[in-house]
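The structure follows.
Here the complex is missing one protein chain, while the rest keep their positions.
Then we have subunit A:
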Amino acid sequence: MEPMDIVGKSKEDVSLPKATMFKIIKEMLPPDVRVARDAQDLLVECCVEFINLVSSESNEVCSREEKRTIAPEHVLKALEVLGFGEYVEEVYAAYEQHKLDTLDSPKGGKSSIEMTEEEALAEQQRMFAEARARMNNGMTLQKQSDSDHVLNS
């Protein structure tokens, strides 16, 4: 891995992580195919340029609709305008899926988060009890209080 992949904080060059890009590229090809280094780099640069292009168009779409924030709908529209209409369906599906995934925590009632907390609390009590039991075994039988340690004299 090159340092550039990790740092990427230079004001001049904001690129995409080559490792991730390379994985995407490789999956499109048969396993025995090689991709020359310069071809890899060029593909990454093209992708960045793609983002630039669609961003510019999205920005314009957003302006025309007199909105202040570039929303997914603007990006989808931009893709269509630029001739990438074929992508729209899949992109939209991925977007919808993402929304579903992030909606996992329900708003009210018995949420999985509450139960997890209860479980965690119970787990914690159990671990305390176990620890106490271990201490009791190691030392003479003593009554331990819940909060602070009682130091032996």
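To be clear about the criterion, a residue touches a chain if its C-beta (ideal position, glycine included) is under 8 Å from a C-beta of that chain, and two chains touch if they have at least 3 such contacts; residues count from 1.
Rule of thumb we're sticking to: contacts and distances are computed from a predicted model.
Undergrad: Among "Palmitoyltransferase", "Elongator complex protein 6", "Nuclear transcription factor Y subunit C-2-like" or "Cytoplasmic tRNA 2-thiolation protein 2", find the name that the UniProt record gives to the complex chain excluded from display.
TA: "Nuclear transcription factor Y subunit C-2-like"
Undergrad: Would you indicate which residue among A:A39, A:A120 or A:M135 is in contact with the undisplayed chain?
TA: Here the residue in touch with the unshown chain is A:A39.
Undergrad: Considering the entire assembly, which residues of subunit A contact the chain that has been omitted?
TA: Residues 8, 14-17, 20-21, 23-25, 27-30, 32-36, 38-39, 42-43, 45-56, 58-59, 62-63, 67-72, 74-76, 79, 82-84, 87, 90-91, 94-95, 98-99 of subunit A touch the chain that is not shown.
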